[in-house]
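Everything below concerns the one structure shown next.
With one protein chain withheld, the remaining protein chains of the complex are depicted in position.
Right, subunit A next:
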Amino acid sequence: MPLDTSIYPLALLRLDGRRWNELRRIHAQVSVQAAADGSSYLEMGNTRVICVVLGPAEGKDKGQRGAREGEAKVGVEIAVAGFSGMERRRRVGNKRTSEMQHCLSTAFSSLLFTHLYPHSTISISIHILSQDGSLLAACLNAATLALIDAGIPMSDYLTACTVASSASSSSSDTATSDPLLDLNGLEEQELPFLTIGAVGEKVSVLMLETRVRMERVEGMLAVGVEGCKRVRAILDGVVRTYEKKFG
């Protein structure tokens, strides 16, 4: 039986050797697929996703569902590679996929300047290559990069990360309840956590993935917003490097 998240208070170290406020290694690239209007590849630890953006393109059918009059529709499709899961049982189910699709679509509909493209569709498709926690956050980050790559105007980066409460709800010892930033798959299975997406200082996505105790949420949000800021800096670096090279 390997060690579990209950060891955290012993030395303030997490299962992979990180501190509470450390992100995993983030590696990202943009314009990874020449054929697409915009694309990105993103790794957060061992979670890896590819995102491809097509559009904005004139929509064929008129009464597009989910899109308001005079605005572009943001369609999201998420596909999971068969080999991506840690274990077959743990693989993203259909319900979870459609939940994430809906979440992305809502978030980007309000972030992108969709009114510039009436009657069109912006379609985001994401391939999940491997999963090791913070999946929704990785999808949001990858989509942001790909949308920037496609040159679709938006007010700011939408960046996301996860935060957990280190003490499980059963042993509610307030002394050891550090919020933990950016969870890997193991931590997600054991700890109550939420996914947070922010545009600047503003929280735009908040998904409580498990039941979280009210008094913990505030601290978790603060750490999450800070995490998003750091992700933003990293993604911004990626975009700028690319611009320098090819822009």
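Everything below uses one rule, namely that a contact is a pair of C-beta atoms (placed from the backbone, for glycine too) under 8 Å apart; a residue touches a chain by one contact, two chains touch by 3 or more; residues count from 1.
Following the convention adopted for this analysis, contacts and distances are computed from a predicted model.
Between the names "DNA primase", "Cyclin-H", "Protein farnesyltransferase subunit beta" or "Chromosome disjunction protein 3", the one given in UniProt for the chain missing from this structure view is "Chromosome disjunction protein 3".
Residues 1-3, 7, 10-13, 15-22, 24-27, 29, 31-34, 41, 43, 45-46, 86-88, 129, 132, 169-170, 172-173, 177-179, 184, 186, 213-214, 219, 223, 245-246 are the ones on subunit A that touch the missing chain.
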